[in-house]
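Have a look at the structure below, then the notes.
One chain of protein is taken out of this complex; the other chains stay put.
Now for chain A:
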């Protein structure tokens, strides 16, 4: 390479023209490669693997954008099974799920763990995820509560009514749909009656990550033709507030959901 550079700055002679052209173009390529490498290093060392079809992926996507955090977009197409390859398992996430991150070599899965890690690194504003004691504990309480309640039942509903028929070509029976809907609505009812009893947002008067995780979970049911707004007026009003507080990132994250469900945020079902 040193001789290439030497010839370029005219320290070498005796080169014929085609050779020189070759050298120039080769050196140009080297310079170009170096500059891209440099660019990605200064830009961000955090890789974010996600698919906007996944609820927690959308939640983190919105949170990162709202936080103004620098990250490298690494889209993983779940529909093509890109998370199921050996390469993904070995190099990206041993659990073969999204979302996950790679922060300068440190690999981490599970959306809430990722959120906490980045918050500890000072990447998430305190207003979105409070830093200490009681305030953070209230948000943590929601994030844990929702796991085996709202998240599980909404995801089951979505999977059985939308995803499984798509994969198997068979529709679920009416009584099964009814049962899943009941389980889901029992938890939606707790959101309506308990979490939104006294405040504008789930854990107080301002938007936090709890609202974003919950909204992404509930929005997923649109694709299974469920309209949460009919039976739950408080959730309806709260969803509007969450979307408004997060936009334009909320709509960007939900573009697929709107498209697949055929319902925009303004649409009346």
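Basically, a contact is a pair of C-beta atoms (placed from the backbone, for glycine too) under 8 Å apart; a residue touches a chain by one contact, two chains touch by 3 or more; residues count from 1.
By our rule, contacts and distances are computed from a predicted model.
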item	value
UniProt protein name of the chain not shown, from "Glutathione transferase", "3224_t:CDS:1", "Vacuolar fusion protein MON1 homolog" or "Chloride channel protein"	"Glutathione transferase"
Listed residues A:49, A:145, A:158 or A:201, member touching the removed chain	A:145
Hidden-chain contact residue, picked from the options A:74, A:108 or A:252	A:108
Interface residues of chain A (partner: the chain not displayed)	94-95, 106, 108-114, 116-117, 120-121, 132-134, 136-138, 140-141, 143-145, 147-148, 152, 190, 194
